[in-house]
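Encoded as structure tokens, here's the structure I'll be asking about.
Up next, subunit A:
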Amino acid sequence: MTTTSTNQGGAAPVTDTASAPVVVVDDLSISYAAGRREVPVVRGVGFEIAAGRALGLVGESGSGKSTVARTLLAHLRRGSRIVGGSVRVAGDDVFALDERARRALRGGTAALVAQNAGQALTPSMRVGRQLREALESHGLPGGHDRVLELVRHVRLPDPETIVRRYPHQLSGGQQQRIAIAMAVAARPQLLVLDEPTTALDVVTQSAVLELIRDLAVELDMAILLVSHDLGVVSSMADEIAVMRDGVIVEHRPTAELFADPQHEYTRELLASIPRVHLGDGDRAGESGRDARSLRGTLSGIAHAAHVRAAQVLAVARGEESAVDPGAQAAPRVGSTEPVVAARDLVVRYGRGLPAAVDGVSLEIGRRETLAVVGESGSGKSTLATAMAGLIPAESGAFAFRGAAGLEGDLTQPVGRRSADLRRAVQLIFQNADTSLNPRRTVGAAIARPLKLFTGSSSPDRVAELLVEVGLTPDFAARLPAQLSGGQRQRVGIARALAAGPELIIADEITTALDVRVQAGVLELLTRLRDEKGLSCLFISHDLAVVRGVADRVAVMTGGRIVEVGPADRVFVGPNHPYTRTLLDATLDPGTTELPGVGDGRARWRDADGWTDHGGGHHVKNWEAQ
Partner candidate 1 sequence: APARSDPTIPEAAATGTAQRGGRLRIARPAASAAETLDSASSLSAYEYLGALYNRLVKLDEQGVTVPDLAEEWSATPDGVTWTFRLRSGVRFHDGRRFTAADAIYSIEHILDPETASPQGEVLAAMIGPGSMSAPDPLTLRIELLTPNAEFPSLLTAYQCYIIPEGSADPANGPTIGTTGIGTGPFRLSGFEPAGTGSIEAYDDHFAGRPALDGIDFYSIQDTTARVNALLAGQIDLISQTNLDFATAQVVSASSTATVARSANAQWYTIPMLFTSAEFSDPLVRQAMKLAYDPQAIVDTALQGTGTAGWDNPVPPTQAVWLDEQREYDPEKARALLKKAGREGFRTDIHTSSYESVFTPMAVAYRDQVKQAGIDLVVKNASADSYYTQIWMQKPLMVSYWFTGRPIDQLLNQIFRTGSSYNESAWSNPTFDALLDDARAEMDDSRRATLYQDAQRLIVEDSADMTPMFGDRLVGIGRDVVNYREYGFEFDYLQIGLRA
Partner candidate 2 sequence: MSTTTTNGTEEARVASTGRPDAPKTVGARLRGLATGLSSSISASSALGIGLGLIALHIALALLAPLIAGHDPVATDSTAALAGSSWSHWLGTDQYGRDILSRTLHGGQYALLVTFLATTIAVSIGTVLGCITAYADNWFDEVVMRIVDALLSVPSILALLVVVTVFDSGLWVIVLAVTVVYAPAVTRVVRGAARTVITQDYVTAARARGEGSLSIVFREILPNVLDVVLVEFAMRASWIVLLISTLSFLGFGANPPTPDWGLMVQENRTALTVVPMGTLAPVVALATLVIGLNLSADGLSKTLGVDRAQKGATS
């Protein structure tokens, strides 16, 4: 990785033996009352954080990370109580403080940056006023200048206008910066960050993390960073504590933990994480196979052959396509009968609105997975929705050519598509929670498309499908609410398979899942695709995920594709600057450095034409700005 690193190197411990640790958590146990039962949430957790040091807290959802983090500000969720242990911040037992002292602690000695700044800022108050409040509530002068200074401090442009805005008028990254400004307003000794970047896209995430890093150094704060993203934690924290079921199972310095995970759970966690940046040694001979083998512990070895074959095929096709490197024409990949061919596709949500998909051309070959990546709002979902016929295309060509001579026009909305076409194109949704009707059993959900497209829906066939997606037949009787997120996603996949599709559209199907579950679902998808010879449009904003599953990658921004090519080539480069920014900003676990991505603003301008980098790798021309 060749980014300019601006940070001081998080791995170097700044030890200040002179002062006592800012935070001392000792044998903390918390439980909450559910009915008459006491449910333990945190059990015997203990750690210390010294000034200037950062502790990362990782673990799966519900493991008690937030609960622990918030005790540092003497905050407990309604209904919870401390069962044992103590929390000391700057020498005081926080739960023994009186009202006044507790207010001084909150925002004064210790400050919190919450996960979703969009919800953490009061919607009815201008951000300037909220910042001023943060100052004034701790007896600091809250003058306009001070507020502006704070805004500048978190590197927001044009502070004068920013302070007059309401939270919803800011982007997620800007909101998070304001939240950080509010937290550091009173120069606290301790900064608690509860998933500060989970809601942000990678590029913004890097910028925000960098800001936090710099502020921490500048103010010599102790930091507790809560995240489920090992990449984020490893790049920020000096030490990492891994939590599971309310217990810290492993607590080690960052580098050590990655080098030599001790606890079984930690190892599992590390193994299931997809990575985008490969080690320098791999770079020269990297291939899709290598990328996949990173998940080797989980993906079935039996499918390795399939994988390789598909990969080779894709590369081969890529080479073929390089024959036609027309400068003006959009790149075209895969001459042999693509399943889907789009040309100059424009999709718009309403008259007067800008096109959400703006002149996109692409092809998806048979048995091929095309991944589309890009930041939020780049039009990925729109493309998927249009392909599924849920929103009509405004202009352009969009053709489907299936196996048994099935041809269809994908610009047509669902209502006007033939049943065969509808059957052949199946959607899997991002959110497993909302993609299943909570009132219908799993069996009914799968039986419905069976009935609709095959005319019959025997319980046997349903059971078969369930087994195919790695569930047992008895799941048919369950309601979605009785399933875990990963299981629901599997049901979603089974439902798509029930129709007997040729093309699967998978829109961010793993975003809502834990890393470990995500690995399982991705593996399932890959396996099914290979076994059934499906084509797939795979949408994600997570480059690491894409690297694991895609044959080819298309990079989208602003409704346009700026780069398209075989996965391995795209990840290696040369790249479009936008792709590069994305790649750079992606944090792999174990990286103890933060990539410098600047302020995340585009430094390029679109230009006409494409550059062919060979092997089916095309990059949109651009000009530096």
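The working rule: a residue touches a chain if its C-beta (ideal position, glycine included) is under 8 Å from a C-beta of that chain, and two chains touch if they have at least 3 such contacts; residues count from 1.
Selection rule: all candidates are chains of the complex that A comes from, given by their letters.
As the structure is a prediction and not an experimental result, all values here were calculated from the model.
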Using the touch rule from the top, find which candidate among 1 or 2 meets subunit A in this complex. 2
Under the stated contact criterion, what part of subunit A meets candidate 2 in this complex? 32-35, 61-62, 66, 77-79, 115, 195, 198-199, 228, 388-390, 414-415, 417, 419, 422, 426-427, 429-431, 433-440, 445, 448-449, 452-453, 479-481, 485, 495, 499, 511-512
